[in-house]
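The complex appears here minus one protein chain, its other protein chains still in place.
This part shows chain A:
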Amino acid sequence: MVSPAIALAFIPLLLTLLIRYRYYFVLFYRAILVRIWKDCVTGLSREERAYQYVLTTATPGDPDSILDAFDVWCNKVEFISNIGPKKGKILDRMLMEQGPLTVLELGAHCGYSTVRIARALPLGARLYSVEMDQRNAAIAEKIVRLAGFDDDTVRKQKYLTYSLYIKCIHFILCIEYGKYYTTETSTLCVLKVELIVNPSDEVIPRLRSDYGLDRLDFVFMDHWKKSYCPDLQMLEGSGLLGKGSMIVADNVLFPGAPKFLRHIRKSGLYEWKIHRATLEYSKGIRDGMAELVYQGIK
């Protein structure tokens, strides 16, 4: 029989653990307990619930309001591991600086980061978004459509662009220079988002053959943390990365991708740094985003 006094002596330990790891407990509650409870009650998946909320609150065609709606839902209602507003801003900045034309996103989840990236891309860029889960992909597609970065509209305009392009040349040749050029280019260079529903390790080797890519300017990784490292190696092997290609990986500290970090440290192919931040929609859990710039073999 253990005496009660000894048990009492453990109270400080218990308190310490509770206080020190409070954010983790909160996260556990929000991300797992609440999710299971709501799943049982509503019969919908978490992503579907999020979509419903966004649909009811956000303005269609306005990516900012969609992102805001997501942020509010993830902050107040439930937890979805999107990139979040804080790290999202870092991502936005990198995209603005880089101005990539071919972007690959691994792990679209429910489209938050897709919209976020698409919003920051220059005109004429292409974004390939890879999602493994069928249901999530469906939601992501809806979200992208809602935001106006729709694939169909792009396709429709594709034919238009060619005809316009010819017209444009005509204008340039014949009519006054400045006026028409400015009006035409806005329709000429349309952003294109393409959603690929397949696991990333199947998609990457086929990017060159099936999608006609020969270089990726920007890769954003936010899928399974375990596949960061193999996918990166696959990208290196595929030859799609050129000098100056940027790779950004989210959540490298929490939940964390130690193998990935070890790989980038060892390989010497990259100039890299980790942007330290906190986990999305949580204050106390530290997380980081790895920014890699491919340097090639020296």
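Note that in this section a contact is a pair of C-beta atoms (placed from the backbone, for glycine too) under 8 Å apart; a residue touches a chain by one contact, two chains touch by 3 or more; residues count from 1.
The rule we apply is simple: contacts and distances are computed from a predicted model.
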Candidate names "pantothenate kinase", "Transmembrane channel-like protein", "DNA repair protein RAD51 homolog 3" or "Small ribosomal subunit protein mS29"; UniProt protein name, chain not shown: "Transmembrane channel-like protein"
Missing-partner contacts on chain A, residue numbers: 1-3, 5-6, 8-13, 15-16, 19-21, 24, 225, 253-258
